[in-house]
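All protein chains but one are shown at their positions in the complex.
So that you can tell them apart, the chains are marked A, B and C in the order they are listed, and the count of residues begins at 1 in each.
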Amino acid sequence: MSIRVYYEDTDAGGIVFYANYLKFFERARTEWLRELGFEQDKLMEQSLGFVVKRVEMHNHAPARFNELLRIRTELVHCKGASLLFKQIIIGSQDNTVADAEIRVASVNVNTLKPTRVPADILGEMKRVD
Amino acid sequence: MSIRVYYEDTDAGGIVFYANYLKFFERARTEWLRELGFEQDKLMEQSLGFVVKRVEMHNHAPARFNELLRIRTELVHCKGASLLFKQIIIGSQDNTVADAEIRVASVNVNTLKPTRVPADILGEMKRVD
Amino acid sequence: MSIRVYYEDTDAGGIVFYANYLKFFERARTEWLRELGFEQDKLMEQSLGFVVKRVEMHNHAPARFNELLRIRTELVHCKGASLLFKQIIIGSQDNTVADAEIRVASVNVNTLKPTRVPADILGEMKRVD
Partner (left out) sequence: MSIRVYYEDTDAGGIVFYANYLKFFERARTEWLRELGFEQDKLMEQSLGFVVKRVEMHNHAPARFNELLRIRTELVHCKGASLLFKQIIIGSQDNTVADAEIRVASVNVNTLKPTRVPADILGEMKRVD
């Protein structure tokens, strides 16, 4: 997945504001899920949502205005209501901009309580692994 | 109302990104409504929300990182489901950073259809005028 | 130009937060300029930047989470240091989500003073008209 760095993503330091990498990671997880065949607006109608429980992010090098970034998303582990992703942002010089381990819980969107990842989604996730 | 310009608000040009003034205006309308005695989370529970229908914003001078801005909010007109605000952002040199006329509709948050501003809110709005 | 609505773009009302349309318009102007052959990071190195001076935006219909939007960008007028754009956001039902007239000034990024649009850029802009 490619992401262009626009003005909105940068700050007065001239580089991407660190919180915005979490936006990029979220976009990439959404596209990853879409490629598996699941649209999150449809899942929400079935009361299924995802919330991030833990982030460990390392920022290796700044990304700059107008740079074209690539993001790799890998599901490391999935059990019950818990998903563990590894994600990497790669800069236009093939350098690692940031990498992260992100733990996500699948929840009922109304109660925000954990709920098992449905079997069809789990099946697709395991298939691509 | 005072708003501090943080890194998140600026862009690589070193000044506040223009979309963020609309965030500041929205914060100020929320605080204006709170001063009238109305909390928007409570209003949402009663299915009342507000959506912006029209913005006319003039940007006079850039606001900079770490600047302390002030925002003035004035209700110009209120009729049925339609509210017209005038808002001004004033910079730390007492200069006009931006001003805007913003037309807001009160809506049912479930249907997003226009719904009259409730009489108690309307009464408070007219009282402060 | 297509833009996907991600979680980051929406608010608790379940629809796109109004300030974010200005982000989408800015992304589209950047891509429009790129198609003419101009990269804004290169222009910044030559001290050329663009700041928005006036926005008139009408919001016709809400855009929703996960919706795929299209944006049309048209340069209406260009004279000296002033550019006037018309931009429209079209929803997945071919409905108009928002349209805007946006006046942009070309500036020296160091002084933020207006500076004429360079002849080569102006030439390309007129060519595509």
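Descriptive notes on the structure:
The working rule: contacts are C-beta pairs under 8 Å (C-beta built on N, C-alpha and C of every residue); 3 or more make two chains touch, one makes a residue touch a chain.
All of these numbers come straight from a predicted model, not from anything done at the bench.
Here the missing chain is touched by one residue of C:A19, C:L43, C:L69 or C:V97, and it is C:A19. From the options A:M1, A:L36, A:V52 or A:A81, the residue with contact to the unseen chain in the full assembly is A:V52. Of the options C:E8, C:E31, C:E56 or C:E124, the residue whose C-beta touches the omitted chain is C:E8.
Taking the whole complex into account, chain C touches the unshown chain at residues 7-8, 10-15, 17, 19, 64-65. The set of chain B residues touching the chain not shown comprises 4, 6-8, 23, 26-27, 30, 39-41, 44, 64-67.
Residues 12-13, 15, 18-20, 22-23, 26, 44, 49, 51-59, 62, 109, 112 are the ones on chain A that touch the missing chain.
Simple rule for what comes next: only the chains that are shown with their structure count from here on.
Across every pairing of chains, the maximum count of C-beta contacts belongs to B-C. Centrality by Cα centroid goes to chain C. Each chain gets a centre from the mean of its Cα atoms; for chain A and chain B, those two points are 32 Å apart. In terms of their C-alpha centroids, the spacing between chain A and chain C amounts to 27 Å. With centres set at the average Cα position, the gap from chain B to chain C is 22 Å.
Those residues of chain C in touch with two or more other chains are numbered 23, 26, 44.
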